[in-house]
Each structure stands twice: as structure tokens, then as C-alpha cells.
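In this view, the complex is presented without one of its protein chains, the others remaining in place.
Each chain gets a letter, A and B, in the order it is written, and its residues are counted from 1.
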Amino acid sequence: MTSSTPRRPGPVALAALAVWIGLLVFISLWVADQSLRWLPVQASNAAPLVDGLFSFETGVGTFVFLGVISVMGWVMLVHRAEKYDESDADPIEGNTRLEVIWTAIPFVLVMAIAWYAIQVSTELGVLGPMEHIHLRDAGEQQGGYPGDRLPAEQVEVVARQWSWEFRYPAQNVSSTELHLELDRPITFRLVSEDVLHGFFIPAFRLKQDVIPGRAIDFSLTPTRLGRYRLRDSQFSGTWFAANQADVVVETAADHAAWLKQAAAAPLQSGLSVASDEYAEHQRNPRGGWPTVVPAPPPQVNVPGSSSLPHDA
Amino acid sequence: MTSTALSPEPPATWRRYFGFSTDAKVIGIQYIVVAFFFFLVGGLLAMIIRGELITPASDLVDRTVYNGLYTMHGTIMLFLFIFPVLNGLNNLLIPTMIGAPDMAFPRLNTAAFWLVPVFGILLIASFFVPSGPATSGWWSYPPVSLQNPLGQLINGEFLWVLAVALSGVSSIMGAVNFVTTILRMRAPGMGFFRMPVFCWTALAAQSLQLIGLPALTGGAVMLLLDLSVGTSFYRPEGGGDPVLYQHFFWFYSHPAVYVIILPVFGIFSELFPVYSRKPLFGYVYVCLASFIIVGLGLIVWVHHMFPSGVTQWMRNLFMVTTMLIAVPTGVKVFAWLGTLWRGKIRLTTPMLFCLGGLFNFVFAGITGVMLATVPIDIHVSNTYFVVGHFHYVIYGAAVMGIFAAIYHWFPKFTGRMPYEGLGKLHFLLTFVGANLNFLPMHPLGLMGMPRRVSSYDPEFAFWNVLASLGAFLLGVSIIPFLLNMISSWARGPRAPHNPWSAIGLEWLLPSPPAEDNFGEHVPTVISRPYGYGSGEPLVEHQAEIERALTLQEANR
Partner (left out) sequence: MTSTPVPPSGESVAHGEGQHASHNLTGFIIFLCSESVIFLAFFSGYAILRLSALDWLPAGVDGLEWRMPLINTVVLVSSSLTMVVAEHFKGKEKIWLFRGFWLLTMAMGAYFLYGQAVEWSGLTFGFTSGTFGGTFYLLTGFHGLHVLTGILLMGLMLAKSFVPGNYNGGEEGVKATSLFWHFVDVIWIILFVLLYVWRA
């Protein structure tokens, strides 16, 4: 056994190792910094928190990944068996101290990440409480504007196969384009009339499933002017991919003006790519299997547009 | 070599692969061949999916067809490829590694295997019913899965649930068999801590099947009743709860990932020592880590439902349990690195697949920790980030590990050597293809592209084109594999009993082994596995056994 005890690494080897680790740390920090650019623009107060956590984990992850890959690369370069060398290597069966160390390090690391994530979660929770209200009967979510039950600043979001409708009960306005006021907290009341949908605005970093039979209260604060995409994130059937809407974040003045203008506009069919495509298919059948018929486009004051350029 | 290779073999050796055999080694190969047939079907569907996604518009196939294709791709790959192929390896390896003549219940084994083509045909048949196949994803979440536009009793979703239920029956039959075999039929002297790690991981994975699968079966029964009888377990309009199904589904389907990856950990643990010529580093820790993963794996399922509306404390709890899984998994990764360290590395095809698989697995582990983090998960769940993550796990790590296993044990069970050149080409194409296919999915997910979409906004086009090219490369990568398997089995060089100088009971059998393996002469195990470099024999009378095998090979 004495002959197979590991050679003590010399000072040169230790220095090289230190330089290498330093290089990995540097690369990891750089990747962590870069990782912020992989995400869409930050358009809500949740976004910087989520992005900070993501950047942190990317940095840690890069270091771990490169560390493991370095070892793999090293052994492939240095510890390759010589040609025709059929002999075995030294029978090192394990090392309890090492085992303890490399059990403890990941444990501490993931618990640190979890602690950081819980802090962020708590802060996000303060920013956007999420509350479930069981609807007594499904009919309650339909018909009319339940303005008497909702606080004025709430927007009711109705998800359907396949359209999004946004109702502003205080102004008696409805739209298929979501307009929000900059830096003003807003609470949504998410309901679905048919199946599961997902309320997902990537620029806001927030996502919440919309569950039929429940009304879910969901809050956020937009922090950046612009036009963003809202995407359905929980598979909802044939036109799932086309079930998107635009989200416009505007100044308080613009928002007030928009609401005023919208209230005066007559009701018309809102945006529904699914309805349009379905009608087209009825005219020119192009194969495919039977599908659920899209719900008729909601009658809204403002249909909006889905073809304008968006920021994220 | 050529003269022996051309010598006619008894016809029974190939005919038995087409009948109701009860020999685990025959059933194992039947499993693997059937699984690869469905792998090609599922892969073809993936090619069409990536063909559709190479452009932003929905222009290659109708949206209903796209939804059917991705649903069937996932279902086929999981229930008809990866579970059967792993059961095939279990059948080949468990009895030979522990020195048993066969499985504990050979006829149950036959029945479990023959259910696979039955439910496979049932699932494929759903392409030909008027309603088309199931289109609600392999999760089959209600209420969308309960929508039945034609109103017919026999519809795609109905056939899907039936196929999944039969797959569950088959898997339970298999699991009872594997667990009983490992618990009761080990060679004399083979205590649990002399058992190869592959058997440990198989035992762990099959225990998970036994605990998890019934929950899915129960959930699927209720789904079937909702769909066909009109009950309202999951129908909100009848007071049901659609989220309840998600709990049933993920209570099994998250552990299912460990059912897949644990045996692959076993394969890594078997192969790294062989091709590093060193004992597995920290054998006992690696064995125990599997069961820690089983325990933790059963209490993490809610992390699939963070955006479904679970309370904050549940989110935090399940985040912590999920992250804890990184610890036993890390122990395994470090143990493999410790095994490689100062070894005598031989970069054979199986070793390359293992190293590539480990590379991909570490990457997938890091994105896995990110996904466990609630705030990040809220942003990326149900996006392509998740698709990228699990394809790194399933294809990048598990399928590559399975290829490694096939190349490594091919000589043992066919008696022929696979070709190294084709094998290395296969590795190169797979490794490059998988990374090119699945890496671009991560930026797509971070940018906010939802999964399961048949069309997308133009800003996602660049990464999607790359991913599609990677997918097509993966499609090509299977050609050298098939060529290698067919040609080397037909006329490859004869394999000696231990071509890789590996240590293990299976390498003390002739290649291919006799039907009852060791028969009456099961050797007594006297040391731990992976005794590379120690010079200690694994079993009593090892030298005599090896001499007899070598003599027999010289005379054939």
C-alpha cells in the first residue's frame, strides 16, 4: 500500500492548479455576466430578481461544469493507457475523507442556492400574491363584468380556446390586447372557460396556469415601456401555439387616454388567430385530424394587433 | 477467424428470437430489438417535428397533426423505447451478473415482454382511427385530454390511456421479477456489498417502478372513466379537480426519470472501472447513493407543478427536496471522476459513449438545479429550456449510456465483436448531433418560447434552425449504429469470453452463455467487484474457470 500512496504534488503543480482554478473562476464570472443577455428585456419588478438568481446559478454551474470537464480532459490527455499496455492501474478503492468532502460541498452549495431562491421567492411573493378562489359554479365566471366584486384596479383575464380577453371592469372596457400602466401594481383575476392555459409574459418573468373552475388572483408591476408578448404556456389544444396576445406598457397619461378611447369604441370581434385559421380551413380543407372548434372571437372594444414589432 | 465466422450455427439460435422464449437472454435481446424498432418510429416523428420547427410558420403539417406527432414522439420514446430497452439490459445483465440461471419467474418475463408489441400496436393503431392519435402531450393533462371532438368511444386518447395502462402492467410484471431475482437468486458469497452496481441501480429503479407506477395507473383509470364513462374526477364542471391528475401523473413520472437514469448510472459505474483499469472509487457510497436517490425521488414531484398554483410553502419544500438530489448524484459523478483519475484510460467505443454521456449529464444536472429553483422555474417551465434539459438527460446521458452498454456487452450475448471504427463514428455523430440539437433549446426557453408549439415568433428562428440541423444529424447518427449491429452480428469476429479483460461473473461465462448460464456450477464469490489492479480473484477457482473457457475457445 505504501508504494501506491499518492505522490505529494510539487509546488509547480500546485501553482498550475491555482492558476487553472483562477482561470475557471474568471470564465465563470464572465459567463454569469453574459447570462443576463440570454434573457428578454426586464419589464417587471420581478425580472431583476429572477435574472440575478439565474446569473448566480449560471456562474456556479459554469464553474462546476468546467471543473468536471477539466478533470475529464486531464485524464483523457494524461492518464491514457500506452499502446499495448494491458496492465491495471493502482487499485485505489476510495477515500472516506474525500467522500465526506464531496458530499458536504454540493450539500452546502445547493442549500445556499435554495436559501437565496427562497429569499427571492418571498420577495416575489410580496410583489405578487397569488390567491385561489374556488368558483362556486362555473357560470359565475361568464357573462357581464363582475365589477361589483372586483377592486377597480383589477383586470380580469379570460383564457379560451384560443383567445385572450382582458376586461377592465371599472371602465367597462374589454380588449384582446393587454394595456398596463407603467410602475403601477396591477392584480389580474385569471379565469379559464374551457381547459388549462398558461398566463406567461416572458419579459415579466412571470407565469401562472389558468385553471378552469378557479379564479386566481395574480399581481405584478410593469417597469418598462414597450410592447411585449403574452404566450399561452400550458398546452391547450390545436391552436395552442397561436394563442398569444400583445401586452402594452404605457405611461399613466397614455393609459388613461387609451381607456377613455376604448370605452367609446363600439364592440367588435377581437383577435383570434384560431378562428381565422379555422374559417380558412373550412373553406380550403388541408387534411389533419378533427379538432375542437375555436370559441368565437370575444366581442371587445379594442381588438389590438398581433403583427406590430414587440420588444420581447 | 474467417473460417470459424462462416461456420453454420444451429438454426435454433436465430429462430428462438422470434418465439415465446422464456430464456432471459433471448427475451433481453427481443426487448432491445423491439425497442430500437420503436426508437426508429419515434425518431422519424422527431424528424418531422424538427422539420416543422425549422420555419416559424405552421407550414409542414397541420396543427392537429403536429400535436399528434409530438404526443406520440414522447409516448413512444418513453414507453416503447427507453423502458423496454432498459428492461432488455436488465434481462441480459441481472441473471448473468448475479450468477442466476434465469429470472425468478421466466413465464411472467415472457408475458411482460410480449405485452410490449401489443400495446405498441395499440398505440400506433391510434394513427388510423378517425379521431387521430392523442394530441394532448405525453402528460395528457385534463381537461384538454378529455376533449373528444368526434365523440367516438374508440378515439386516440382512449387508445393512449389503454396503451399506457398496459405498459404499466408490463413494467410491474417486470419489476416484480427483477426485484425477486436480485433479492433471492444471487450466487453463493454474493452479499449485497459484493453485488455489481448495475444490479444495485436496477434494484433501486425497479423499486421506484413498484411504488410509483400504481399511482399513475390509478390516475389513468380515473382519466379513462372521465373520458369514456362520463365521471367527473378531473372535470371542473362536475366538481372535479384537473390539478389532481397532475399529482398522480408526476408522482410517477418524475421518479420515472430516475427509473431511466439509475441503470445508466449503473452502466457508467460498470464501464469506467473496466476502461480505466481501476476499482470503482467509493463503491459502497455509490451503491447507497442509489437508494438515497430513490427516497428523495419520491418526494419531489411537485416541482413539475410550480406554476400550476401550489402554495408558497409547498414550492419551497419541493425545491429543497429536489436540490438535495444533487448531493447523492454529485457523489456518483465524483466517484466516476475518482475512478478515472490516474487510471489507464482506454478510449474504446463504450468508454467514449460513457465519457460523452457523463459530459451531457453534468450539463443536464446544472440546468436541473436551475429548474428546481422556484423563481427561475416560474420563468422557464413549459418552455424549450425544459425540453432541452430533459433531452440532455434522456438522450445525452441515458441513451448514450445505453449505447455504451450495448457496445460493451454485445460480444457477451451475441458471441461477436462489434466494429470499433463504425462505433466511433456513431459516437462522434451522436455527441455532436445531440449537443447541436439540444443546446439551442436552452436560449430558446430563456427567451420565452413555449414548448409544444407548432408555430413561433420569428425571433426564435435562428436557434430553431440549429436545433433542427442537430436533429437531422442525430437521425443520420443511427445509420452507422444499425450497420454495425447487423454486420457484426452476422459476420463480425468471434468474441472471446472476456474481450475487455473485465471483472464480473458475466465475463466468466462463454460468449454467448449457455441457456442456463452457469447451470449447476455457480462459482462462489469471494471478493468485491471491480478488483482491477488488486490481483484478487473474484470467485473461487477463477483460474480453472478461465483456463477452461480459453481452451474451449481455442477448440471451436
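The definition used in the following text is that a contact is a pair of C-beta atoms (placed from the backbone, for glycine too) under 8 Å apart; a residue touches a chain by one contact, two chains touch by 3 or more.
What you see is a predicted model; the values in this text were computed from it and never measured.
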item	value
Selected from B:Gly51, B:Pro149 or B:Pro214 as touching the chain missing from the view	B:Pro214
From B:Leu225, B:Val320, B:Leu347 or B:Leu428, residue that would touch the chain that is not displayed	B:Leu225
Residue among B:Phe38, B:Trp200, B:Phe233 or B:Tyr456 touching the omitted chain	B:Phe233
Those residues of chain B which, in the complete complex, touch the missing chain	100-101, 104-105, 108, 172, 175-177, 179-180, 183-185, 188, 210-215, 217-219, 221-222, 225, 229-233, 238-241, 244, 247-248, 251, 509-510, 512-515, 518-524, 539-541, 544-545, 548-549, 552
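Simple rule for what comes next: only the chains that are shown with their structure count from here on.
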item	value
Separation of mean Cα positions, chain B and chain A [Å, integer]	29
In the complex with chain B, residue positions of chain A that touch it	6, 38-40, 46, 49-50, 53-54, 57-58, 61, 64-65, 68-69, 71-72, 75-76, 79-82, 85-95, 98-99, 102-103, 105-107, 109-111, 113-114, 117-118, 120-122, 124-125, 130, 132, 138, 194-196, 198, 200, 202-203, 205-209, 211-214, 216, 229, 231-242, 244, 277, 286-293, 310, 312
Interface residues, chain B side, partner chain A - complex	58, 61-65, 67-68, 130-133, 135-137, 139, 141, 143-144, 147, 149-150, 156, 236-237, 241-243, 276-279, 281-285, 307-309, 312, 315-316, 319-320, 323-324, 326-327, 330-331, 333-335, 337-338, 340-347, 355, 358-359, 362-363, 366-367, 369-370, 373-376, 378-379, 381-383, 443, 446-448, 450, 452-457, 501, 531-534
